[in-house]
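A single protein chain has been omitted from the complex, and every remaining protein chain is retained in its original position.
Right after this comes subunit A.
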Amino acid sequence: MAEVLVYVDHVDGAVRKPTLELLTLARRIGEPVAVALGAGAADTAAELAEHGATRVLTADAPEFADYLVVPKVDALQAAYEAVQPAAVLVPPPAEGKEIAARLAVRIKSGIITDAVDLEAGEEGPVATQSAFAASYTTKSRITQGTPVITVKPNSAAVEAAPAAGAVEALSVSFSPGATGTKVTARTPRESSGRPELTEAAIVVSAGRGVNGDFAVVEALADSLGAAVGASRAAVDAGWYPHAHQVGQTGKSVSPQLYIASGISGAIQHRAGMQTSKTIVAINKDAEAPIFDLVDYGVVGDLFEVVPQLTEEINTRKG
């Protein structure tokens, strides 16, 4: 069976969830071979093996942290040349797309970005994508070279599929351009203690309607173990950090449950959330476009409805 290269997104050896989802997709088209780079790379092996990686190629060098993107492209290219895979799959975040794109030019291959599903096809992997604020769904494939495909979070379930996961050292020689863009400082993002927005099974979002007070939606989020999102209006008003913005210019999310409170549902916002499985909205305005999308909507004051909902959930949880 052909091998499929899977680029691993990890933080000091802790594999992030979208990479595990990618292993599920990779197993549909071949045997996953993982590529993990940087500090803690070898520590990823056990978890990757648990989810189907037959081999884990690792490399560590100061360049991966000290310079932007290109050292990782060099390493992924080295892995590509060593493995000769049937496809290369790359997880989010944004850096993944940049690495994938540069690799694709180098190996003269087409690239598909932000796939939401992937299946084997007669002429190579078939990728499903959402287009035009998720109002269209397309199926595409790559017609030149080795398919390079980046995938969005929540595109597949994480599945246990134990495999060997043998760790092998990957030999990388850096290109002259590898040290072109220096990272002069790095500040890790402070953790809110809540799930990562793009990876969460439940997202509770708020917009203009909260009038600057996110406490009620944070309390709801915590009762459900959810991530907190914000509309562009709420972020532009300075009520919540941009990293939490859902929409065309923010994050695109596709959770099992999306709860929009005080969000009208402008096209820019819908672009980032309308592929969510179940959508719930709470809004004072019965005419708000968000109600066109909902499975369940409450027309009412979110400062009444949301605290009551939170209390009821906490009571039910006992």
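Quick note on the criterion: a contact is a pair of C-beta atoms (placed from the backbone, for glycine too) under 8 Å apart; a residue touches a chain by one contact, two chains touch by 3 or more; residues count from 1.
Methods note: contacts and distances are computed from a predicted model.
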Undepicted complex member, UniProt protein name, chosen from "Aminomethyl-transferring glycine dehydrogenase subunit GcvPA", "Peptide/nickel transport system permease protein", "Electron transfer flavoprotein subunit beta" or "Carbon starvation protein A": "Electron transfer flavoprotein subunit beta"
Candidate in contact with the missing chain, chosen from A:K17, A:R141 or A:R208: A:R141
Among A:L118, A:A227 or A:V280, the residue in touch with the chain that has been omitted: A:V280
Contact residue for the chain not shown (choose from A:R27, A:H51 or A:R102): A:R102
Sites on subunit A contacted by the missing partner chain, in the whole complex: 11, 68-70, 73, 92-95, 97-98, 100-102, 104-106, 109-114, 126, 130-145, 177, 180-189, 196, 198, 202, 224, 242-243, 248-249, 256-257, 267-268, 271, 274, 278-280, 282, 286, 291-301, 304-313, 316-317
